[in-house]
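Missing here: one protein chain of the complex. Every other protein chain is in place.
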Amino acid sequence: MKVKLLINQRPRVVDVEPDEYLLDTLRRHDVLSVKRGCDAASCGVCTVLIDGKPTLSCSVLSARLEGKAITTVEGEREEVTRFYTYFGDEGADQCGFCNPGLALTAISMKRTFDNPSEDDIRRYIVANLCRCSGYVAQVRAIKRYLEESS
Amino acid sequence: MKIASLYHPKDVNDALRVSRESKDTVVFGGGAWLKLSPRRVERAVLLDTLNLAEIRVHDDAVVIGAMCTLRSMETHEAILDIGQGILVDALEQIMGVGLRNIATIGGSVMGKYGFSDILPVLLALEASLTFAEAKEMSLESFMASKKRMNDVLLEVSIPRKKAIGYFKKVATTPLDFSLLNVTVVKTDTRITVVLGSRPGGAMGHDVTEYINGANDIDKAVKRAVESVLEAIPLGQNVRATKAYREQLAKTYVRRGLLEVMRDES
Partner (left out) sequence: MKTVNRKTPSVDGKGIMLGRPAFTDDLADKGSLIIKVLRSPHAFARIKSIDVEKARKHPGVELVLTHRDVPRVAFTRAGQGYPEPSPHDKFVLDEYVRYVGDEVAVVAAIDETIAMEALDLIDIDYEVLDPVLDFEEAIDHESVIHPEDGIREMFPIGFEPKRNIAASYRMDFGDLDKAFSESDVIIEKTFHTQAQAHVMMEPHAVNARLDFQDRLVIISATQTPFHVRRILSQTLDIPIEKIRVIKPRVGGGFGGKQAIHGEMFAALVTMRTGKPSKLVYTRKEVFESTYTRHPMKLHVKLGATKEGALKAIDWHVLSNTGAYGEHALTVFMVAGSKVMPLYNKVDAGRFHGDVVYTNTTPAGAYRGYGAIQGNFALESAVDILCAELGMDPIAFREKNMMREGETSPVFEIMGEGTEGTAMTMETCKLDYCLSRGLELVDWKNIYPRKTLKDGKIRSVGMALAMQGSGIPYIDMGAATIKLNDAGFYNLTVGATDIGQGSDTVLAQIAAETLGVHINKVIVYSSDTDLTPFDTGAYASSTTYVSGNAVHRAALHMREMLIEEAAVVFGVDVESIDFDGATFTNKEDEKTITLEKLANRITYNEDQKQLTATSSYVGTKSPPPFMAGFIDILIDKETGEIEILDYVSVVDCGVPINPKLAQGQVEGGIVQGLGMALYEDVKRTKNGSLISHDLLNYKIPTNMDVKKLTTEFALSHEDSGPYGAKSVGEIGIDTPPAALANAIYNALGIRLTSLPFTPEKIIRALHEKEGEKTS
């Protein structure tokens, strides 16, 4: 079946099976920043923005997204670059597999919250699992990004 | 889950009709846990276009459309007011934002998941349900019924009563299902304790008689806790033994009762 999606500001008509998930649709269409980590809605690496809201693309049927705006890091180059300045500076990056999903979550946070506390930050990114960093550098980076960049 | 086809009904009656055509036709909520089901579905009935995602605030109740996501609920002011934020407190502890932007209140209710962190709170708040055919039904009778509800859930209604709430989720990590969750809600007339993830579905118990008018609060709470443990059976699964669940229930029901009473004074 055909679905019209706005993928990174570009209108695309994609042909999908009824049970195809957005993660598969995106990767099939070469949006490769979106990663597959667990396939059971429990790791966060497949996070994309749907109409601006962070959403696990492994668990959303593409066919239900008619007319929706799907944003990945490919469509947020400037903001991701800004975010990375803090991330790199804090030494928060290691393997990077979870970073596109985390970056989108942080960006959506910046657009949703005024002055979030550290606890707000931690809660908001709690489902973006990372096995490399130990998280504290990530939280420091996101805190600085939210406070300092505007 | 394997899904052969999707169906967008033109209205609620159409949804109800189609959903009853075959046992392989299923009404979908948000679909957050579809991946975990090995089932094969011939036709998935989607309520996405039926305007069921709204939250309406009436004088006596907050009415939440079945397709409202958990995330939309937790960010709504009227929901924050309920039970001094108890509902938001429970919602915020369900997995992450990325999942709560998918999962709907309708899916959470109809799934009757034993591990649910939201059903116990709705139960304690005396929520009621509106179905396409069966119309009104209390959440309590819905939960108590063993029958599969062959109907389409339209709304969840939560009374706007003055209430003080306590919610505790005990889990291995914030991304785990609860080993046990404990809800205590005190209104002007009642004190209710609900235990969820027992590991079975949530069950409530009215402890008003032990607390109201008691002189010795500690003794009253102790008796209330004992009555909860007698009334609500706890069991064992891979996450915790029965004995440990009882230990948790003993501790957190006591703490919850003391907290709702302290908040009042």
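Letters A and B name the chains as they come in the text, with residue numbers starting at 1 for each one.
The criterion applied here is as follows: a contact is a pair of C-beta atoms (placed from the backbone, for glycine too) under 8 Å apart; a residue touches a chain by one contact, two chains touch by 3 or more.
Computed from a prediction, not measured in an experiment: that's the story for all the values here.
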item: Touch with the omitted chain, as defined above, among A:22, A:109 or A:127; value: A:127
item: Of B:5, B:208 or B:247, the residue in touch with the unshown chain; value: B:247
item: Omitted-chain contact residue, chosen from A:35, A:53 or A:68; value: A:35
item: Touch criterion as defined above, residue of A:70, A:103 or A:146 at the omitted chain; value: A:103
item: Missing-partner contacts on chain A, residue numbers; value: 27, 31-40, 42-43, 45, 72-74, 77, 80-81, 83-84, 87-100, 103, 122-123, 125-127, 129-139
item: For chain B, residues in touch with the removed chain; value: 36, 170, 172-177, 238, 240-241, 244, 247-248, 251-252
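As a working rule, only the chains that are shown with their structure count from here on.
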item: Between chain A and chain B, centroid-to-centroid distance (C-alpha), Å; value: 28
item: Partner chain A, residues of chain B touching it in the complex; value: 1-6, 31-36, 44, 46, 48, 71, 92, 95-99, 101-102, 174-175
item: Residues on chain A engaged by chain B in the complex (per definition of touch); value: 1, 18-19, 21, 39-42, 44, 47, 50, 53-56, 58-61, 63-64, 101, 105, 123-129
